[in-house]
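Only a single protein chain was left out; the remaining protein chains are all shown in position.
Chain naming follows the written order as A, B and C, and within any one chain the residues start at number 1.
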Amino acid sequence: MFRITDEPIDPAACRRALEAPAAGGFVAFEGWVRDHNEGRAVVALEYEAYATLAEQEGERILEEARQRFEVERVGAVHRTGRLAVGDLAVWVGASAAHRDAAFAACRYVIDELKRRVPIWKREHYADGSAAWVGGVGHEHPAG
Amino acid sequence: MFRITDEPIDPAACRRALEAPAAGGFVAFEGWVRDHNEGRAVVALEYEAYATLAEQEGERILEEARQRFEVERVGAVHRTGRLAVGDLAVWVGASAAHRDAAFAACRYVIDELKRRVPIWKREHYADGSAAWVGGVGHEHPAG
Amino acid sequence: MEKQIDVHYYALFRDLRGKDRETLTTRAATPRALYDELGMGGAFRLDTRAFRVAVNDAFASWDAPLRHGDLVVFIAPTAGG
Partner (left out) sequence: MEKQIDVHYYALFRDLRGKDRETLTTRAATPRALYDELGMGGAFRLDTRAFRVAVNDAFASWDAPLRHGDLVVFIAPTAGG
């Protein structure tokens, strides 16, 4: 299941939802707020989602992973709101009979999620400024 | 840190040990006891380790991962003793600034661990028989 | 033909526009025309390789026909995870 939430993500609960007796391998990816980006000190991140479309597109990605790889279960949760350094922003997991499929599915979901799901983040820097992350930035218009 | 234990593995505790402010990505692999192998119904697994050498070789693998990939932290724990279907047999985790390194390091450690670390498993089947898993089996000598 | 279109803004576009949402009375036939009409082209000239658009909560073509009552959302490059 793909979920957008403004509450803290519980990785243990996410993991339990992917248990299956036929699964011998499980791979999880977690995105954590790190203290730097492109050489700048980051103190917080703010995530915003276009929730309706994000959940639809996220479900589509999970379904693609189920079709492409021999998995038992896949799931993902993305947090929104303001997060501090060390906080869990996104959780992706896949269980499968064999580890190849679990690794491949987990990687596929996080890569596609980052590319396609309408979620944005604004970085807050140690110097008090902030900027949306992506192809264009408020502070440095691409125009 | 690489650890062999005959107690249940706590994935939440393992994960906490890899937290680092500079880490933006975290990947974990878990090996679960699955209910089948090569077409046979499996009811339990029994893991046995040559603990002294296993811990040395495991530490060597973690150190190789730290050298090869841009990771913050890597760790692994392997369980020994008799495990039931669904139990956690091995946990491997890697945190890194970027997800590429976290995925690569986690994959490297589990692959090398399976190949090199002196741990063996015996499968117990639904029909009451059992066999060591590997290149040769007690029930079907390679001789 | 004149029609009413709801537009919701997220992230960068909300900052640029200074609001979450608005209902526009427009003759724009497509999302592309609506985007140009909003005059965001100065700082953020439409880059259809990087930007996407959704109509009624589904990804849509920049050249899809807009109908009275449609909901449009402009989607800047995403950065989840």
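Throughout what follows, a contact is a pair of C-beta atoms (placed from the backbone, for glycine too) under 8 Å apart; a residue touches a chain by one contact, two chains touch by 3 or more.
Here the structure is a predicted model, which means the values were calculated and not measured.
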Checking the contacts here: which visible chains does the omitted one touch? B
The listed residue (B:V42, B:V74 or B:A89) that touches the chain absent from the view is B:A89
In the whole complex, not just what's shown, which of B:L83, B:A101 or B:V117 touches the removed chain? B:V117
What is the set of chain B residues that contact the non-displayed chain in the whole complex? 31, 47-50, 52-54, 56-57, 78, 89-90, 110, 113-122, 132-136, 138, 141-143
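Here is the rule we go by: only the chains that are shown with their structure count from here on.
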From the mean C-alpha coordinate of chain A to that of chain C, what's the distance rounded to whole Å? 25
Multi-chain contact residues (two or more partners), chain C: 81
Counting only residues that touch at least two other chains, what does the list for chain B look like? 99
